[in-house]
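Take this structure first; my questions come after.
Every protein chain of the complex appears in place save one, which is left out.
After this line comes chain A, so read on.
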């Protein structure tokens, strides 16, 4: 009898858990990282204030894309909102998975997002980039910055790195004297997204790009690309052994443990480096914009943006939530919770800028405004994979940098159908 009762309770509990999402007014798919945690906290606040139930479904980075794509292609309507990494926007928008927000703004009596948002933050939310209608709203203002241990750099003769040559000079000095336990530079060399994300800013800073301006040609295998690749491989030589498999965690750990002096990194790591329970480098890491090559440095933008799924049955509720969550007040609360903002007023809020933990805000704002988006193409995941394989081979030394550029050029031409 007791066993039957327990079994019934277990089944009832499971059913409740499974159908929990169906009872919510809005269901949001978010990554299981600080960005997703921030929106989860905001959702809890919204439920308290507005009395509606917001369900958050968290998944690892890659799975957010997969679950969103599945929900979109099957029109399941299981998610009302998806928190997307900005390079995914063309895929979702051009396959009909995202709602055009124009009508919703009109209904709300506004033309579109207000001017307090950074212009680059808004540009990624339009499809096509910066010209099309809004298909999402920016929530987390990620753009890469250059993180470095100022004291170590000073020891090596550079106050603040301005160029990649400065970084290489310091890198060589520190790595040579590090005895295999300390390194001048560290980067994400893991095949696919990691290595591409950490190569693109270097690629751009030498005037190279994946496509020409009007997107009619693939332009990877160029003299500019070769110059960028030369620097990238030189940086590999001053990085830890095994950097070929490094992802964000390994890079973050190396900086926080004080075993590497510098790296390109994302602003959400600032909180980790400033937390004494997770970092040996509290207050010791400095931030600057991406160093220059032959051209000024440019960060890769990696904003997290909220879009309404086309198959959602609660579109108006979803839009209302998005407007609320991206308001200046909420973006400020989100910033206090550790997520980089997307609004000028929050970046310049004295309550925040007076705090040590937000000392990187001026650099971050400049980095966003000088950022470049990854090429906006619906086949970006495939392009990134192909480019990432060749970069990984170059970093691992199984092919020459020249071969890597040539192969990547051919692979991207085949994927895009461009010559």
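Throughout what follows, contacts are C-beta pairs under 8 Å (C-beta built on N, C-alpha and C of every residue); 3 or more make two chains touch, one makes a residue touch a chain; residues count from 1.
Just so it is clear, contacts and distances are computed from a predicted model.
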Protein name, per the UniProt record, of whichever chain is missing from view ("Heme exporter protein B", "Sugar ABC transporter permease", "Tryptophan synthase beta chain" or "Phenol hydroxylase P3 protein"): "Sugar ABC transporter permease"
Options A:222, A:245 or A:344, residue touching the unrepresented chain: A:245
From A:171, A:192 or A:338, residue that would touch the chain that is not displayed: A:192
Touching the absent chain when the full complex is considered, from A:74, A:115, A:212 or A:348: A:74
Contact set of chain A toward the excluded chain (per top definition): 62, 65-66, 69-70, 72-75, 91, 94-97, 180, 189-192, 240-246, 250, 253-254, 257, 259, 379, 381-382, 385, 389, 392-393, 395-399
